[in-house]
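Since the structure comes first, as structure tokens, the remarks are kept for the end.
All protein chains but one are shown in place.
By letter and in written order, the chains are A and B; residue numbering begins at 1 in each of them.
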Amino acid sequence: MLSEIPLLSLLLIVPLIGAVVTLLMGGGMAKHAGKAAGLFAAITMVLSLYLLFVDDLSTLDESHVWIDAVGLKINYALTVDGLSLLLILMTTILVTLVLVFCKNEADRPNYFHSLILMMEIGLVGVFMAADYFLFYVMWEVTLIPMFFLISWYGGPRRHYAAIKFFIYTHVASLVMLIGIFAMVFEASSVTGAGIDFAFEAVKAAPFAKDFQTVVFGLLFFGFIVKMPMVPFHTWLPDAHVEAPTGGSVLLAASMLKMGSYGIVRICLEALPLGAIEWQWVMIGLGLVSMVYGAYACIAQKDLKKLVAYSSVSHMGMVLLAIGTLSEIGILFAVVQMFAHGLISAALFMVAGAAGHNFGTRDIPLLGGLAGKFPLFAAFMMFSFMASLGLPGLVGFVAEFGILFSFWEFLAAQPDEWVTVLIAFGPLYMLLTAGYYLWAMQRTLFGAETKKVDLSKCEDLGGPETVALGLVCLLVAVFGIMPSLAVDFIAPYADTLGTFLGGLI
Amino acid sequence: MIPIELVLGFSAALFAVGLYGILTTRRGLVALMCVEIMLNAANINLVAFSAYSGDALGQAFAIFTIAIAAAEVAVGIALMLNAYKTKGTTDIDELTSMRW
Partner (left out) sequence: MLDALTGLGVLEYVWLAPLIPLLCFVIAGFFGNRTPQGGGYIAIFGALAAFVVALLASYEYVMSDAYSAGEAFVRDLEWLVFGDYALNFGVYIDSLSCIMMLFASFISLLIFIYSVGYMDGEGKKKRRYYAEVSLFLTGMLGLVVSSNYLQMFIFWEIMGLCSYLLIGFWGFDHPEGDEATENAASAAKKAFLVTRLGDVCLLAGLFILLHMFGTLDYEGMFMQAKIDAVVAANPVKFPVAMALVFGGAIGKSAQFPLHDWLPDAMAGPTTVSALIHAATMVKGGVFLVARSFPLFVQSADVMLFVAIIGGVTAVFTATMALNNMNIKRVLAYSTLSQLGYMVLSLGAGGYLVAMGMETGNAELIGLGVLGYSAGVFHMVNHAFFKALLFLGSGSVIHSTGTEDMRLMGGLGKKMKITSITMLLGSLSIAGFPFFSGFWSKDLVLETALAPASHGLGAEHWFTLLFALGMITAFMTAFYMFRMWFLTFAGKPRERAVLSHGESPKSMTMPLVILSIFAVGSGLAIFANFLCHAAQSLEVGMRWIMDAGRVGINEHVYDGIAVVKHMFGNVWTYVAIALTLVGMAIAHAVYAKRKFEPEAFRIENKGRLYKLVANRYYAPEIYNQISWKLGAGVAKAVDLTDRKVVDGAVNGIANAIIGAGDAVSMSQTGYVRNYAGVVVLGVVVLAVVFVLAFALTGGI
């Protein structure tokens, strides 16, 4: 009975209904829009939590032919596996918490909350899609609500940021689309079957190595812009600085993961030979992003910009791990995606709260906040410590695993000298600790600067505390018991790692 | 029967007259008339080919063209009238507010 319910579709339909209902709650109803949206998000979250208790996730797969015309077969196909499970959970949980956190965010709350739910559809859709066409549609679906979140609810330079965000990532998506078409059509000509957009159909095709190398480049470009990797990252700080807190949280926590998810799901699964050709590019870009992002953080004055650059740095870790093309690397890449999702959510909530409560996020203007706002200080310190990889919190597990997988990769190289590249890892960790501690020293500690009138400012309110508290709780729980997360991913990483290992 | 070359030559001459008019005149109404002349040159071709190939489809198209031309003239003259009312001129070189 229960198995006949299309659970995965429900994860898309519930937020869709929620988005429509919330959107219609204009006028006098608007002040309840947040609650309605929260309710729908909570239902989605509960549904997604049910996934944890499903023994065999493949029984949930859905596949229907969506369009079958002019020789094209496009499917409405959804699937969940070890790679996507935690990302979906993270998204639904964070959407709910964001809606709790941003109760009083906007002057037209129904639009705001509706846009957040629309984001959820796109994000969950990307992680569940098992058809290239559906994947691309969902990929673009995330773009539109985020564009409006920034351009309607953003800061002073919101129009510039929104358009930059839109065009930059959209151009990258189009390059990716070319890659997708190339893959789908080539698959048809290689196998002799009809043109079918389903993941399975493409994966089954034995592509030539040269073809894989070229198409990998196209898809890879589309994905690293989204992640984003240096030097294609500059849309991110602008978008984050201007976006409202809720938008920032989802942007950093889930949207960036679409890029790294795409690399694993599409580039690695369907184009393994191309991945081997591009391996050093992935590792190089990952290392550069890690250190470059960390250095850029040191120079930032805006808390949100600092956190945005830290995302570049931390996502560099993900690419590095994927670049090892090993079981451990892929495993911890996913753990890092999950960890960074949770931690960056907390970071952006804190940065957003600084903006709301103190009227500025400018680090040099703040100072001595810990004495007056203990709750804010505690959360800021916790999230910063989590982000700099304090053991006992989930970020450390991911960093440890990734750097270890990197060392294993280096140690296996024929050239001995490449082992010195491991030095990037400690350098990254040191710089990360440096910029976070320096930022804390200037905002939380020291004497008050008196440049901001803090006398009327308030500490975090109830909803903010609840949302942040829950995120931090998750960060701690998965840090103390990482096997809770790792065990879900391990079978997938094992399969993919073994598959790739056989090709190298 | 009149040789088709003559008919086509006549239609080409008529088209050239219309084209010359449109390229040289600055008066809006004259330009409209020139457009009509060119359309009718095309109509002559349609009718001529229709008659010589024994297929009535060309003549049907000619009638379509005439109907559309009528509508187009109605719109065109209305535009010119309004242009004259608002700008006080039908000189098409003056009516350039739509450029970049």
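Worth pointing out:
In this text, contacts are C-beta pairs under 8 Å (C-beta built on N, C-alpha and C of every residue); 3 or more make two chains touch, one makes a residue touch a chain.
Source: prediction; values computed, not measured.
In the full complex, the chain left out of view touches A, B. Only one residue in the set A:Leu72, A:Val418, A:Leu437 or A:Val477 touches the chain that does not appear here, and it is A:Leu437.
The residue touching the chain not shown here, chosen from A:Thr22, A:Gln300, A:Ser344 or A:Ser383, is A:Gln300. Considering the whole complex, the residue from A:Met317, A:Leu331 or A:Leu496 that touches the absent chain is A:Leu331. Remark: the residues of subunit B touching the chain excluded from display are 19, 22-24, 26, 31, 92-93, 95-100.
Interface with the hidden chain, as seen from subunit A, comprises residues 164, 167-168, 230-231, 233-235, 292, 295-300, 326-328, 331-332, 368-371, 385, 390-392, 396-397, 400-401, 403-404, 407-408, 411, 419, 422-423, 425-427, 429-431, 433-435, 437-438, 440-441, 444-447, 482-483, 486, 490, 497.
Operating definition for what follows: only the chains that are shown with their structure count from here on.
If you average the CA atoms of subunit A and of subunit B, the two centres end up 61 Å from each other.
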